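One structure below.
Yeah, one chain of the complex is gone here, protein chain that is, but the others are all in their spots.
The block that comes next holds chain A.
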Amino acid sequence: RYYEYMFGQSRRRKRGRGPLGARAEPELSELRVVIQSRDPGCHSYPHLASSEAYHLTVTEPVAILKADEVWGALRGLETFSQLVHEDDYGSFLVNESEIEDFPRFAYRGILLDTSRHYLPLKSILINLDAMAFNKFNVLHWHIVDDQSFPYQSTYFPELSNKGAYSYNHIYTPADVHLVIEYARLRGIRVIPEFDTPGHTQSWGKGQKDLLTPCYNGEQPTGSFGPINPVLNTTYDFMTKFFKEISSVFPDEYIHLGGDEVNFSCWKSNPEVREFMKKQGFGIDYAKLESYYIQKILDIVSSYNKGYVVWQEVFDNKVQLKPDTVVQVWMENNYAHELSSVTGAGFTAILAAPWYLDYISYGQDWKKYYSVEPLNFPGSEKQKKLLIGGEACLWGEFVDATNLTPRLWPRASAVGERLWSSRNVTNLQDAYRRLTNHRCRML
């Protein structure tokens, strides 16, 4: 695909001749890619500790791209393809260069939401291409939520049968595998998010008794709230469900959500209140939330997966395993939250200033670009715990008709912030490069 990126968009395509139509000296005839590690990783999946560093030397007649692992080679190929440009006469040129490059942050993600609006496979794949252009390496797939459940589960087919918008708005196991493989070939990890116990209205359609029935006095109202944390059946379900998820998604991490749990329905349910008494939780429903989350974390751990959670799980003092990743998303005073999270010894990723679904008029890329993730009070050790961040495109007002122009090229500003050095901050220079990069992405 890099050949196409470099030579495919030729303004003056010469018929019958290759891209080296104008034979000018000096001439570059070959890019040699050398992967130095004994196990290059071509048949494995990228992970948090993968090496993405590369060394690119462009000189005649042969350019050399060296990397420890295939993931670095991919990043280097991306850069090389962006160095090749066409002059007014149809010749392809590349400047003599020596580049030593590696990412500042290891976790550089994009969140897509396929529950508020279904996104056709094509849309997701195009987005993975765009991510590769910008050296993003994590697709955070917020695959289900209140509105719809498009994930077709093998163990629980009724979840999507009853919970998806329609039969046409589903991701089959084949679809999911395609996304994972397409991503892998671009060095992108796919971290699925099955957000519980809140954000689960669509789960209740296909799984009876999973959600908490809300009450008005003695009577059930007919509506449902978060997942019911007091029933054993809930945990039987979750055990089986996450067994499937753990085997379908190869990444070491699963995102378990845990955000915005509304306690009112729990409070209204007599069985839940009874449980609270028995457990000695008093009227502190955060303790009930913790109780639930802890059990889920244990289930997921038993499948040898690590987990990412939204910040509420940390804020509500749930007992977390030391290698939990906490995603900071609330904009208010997020620097303080980063201090708290890393201060408590947990790894953090930053999304709060990068909610790209919050569109506004003008050049808002500048404010995303100007974020300095390590601008929070903390020790060197703490700062090392911030492993990266995510640009989030929540789907309330987004579907395939407007996803691409809404996400890009604004997300490119986040991509550079997460990859490049801390001192790459000049807005004028970034503007010049971003406008070129945008045209290249088109």
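We take it that contacts are C-beta pairs under 8 Å (C-beta built on N, C-alpha and C of every residue); 3 or more make two chains touch, one makes a residue touch a chain; residues count from 1.
FYI, contacts and distances are computed from a predicted model.
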Omitted chain (choose from "Beta-hexosaminidase subunit alpha", "Adenylate kinase", "2Fe-2S ferredoxin-type domain-containing protein" or "Delta(3)-Delta(2)-enoyl-CoA isomerase") - UniProt protein name: "Beta-hexosaminidase subunit alpha"
Residues belonging to chain A that touch the chain removed from view: 357-363, 397, 401-402, 404-406, 442
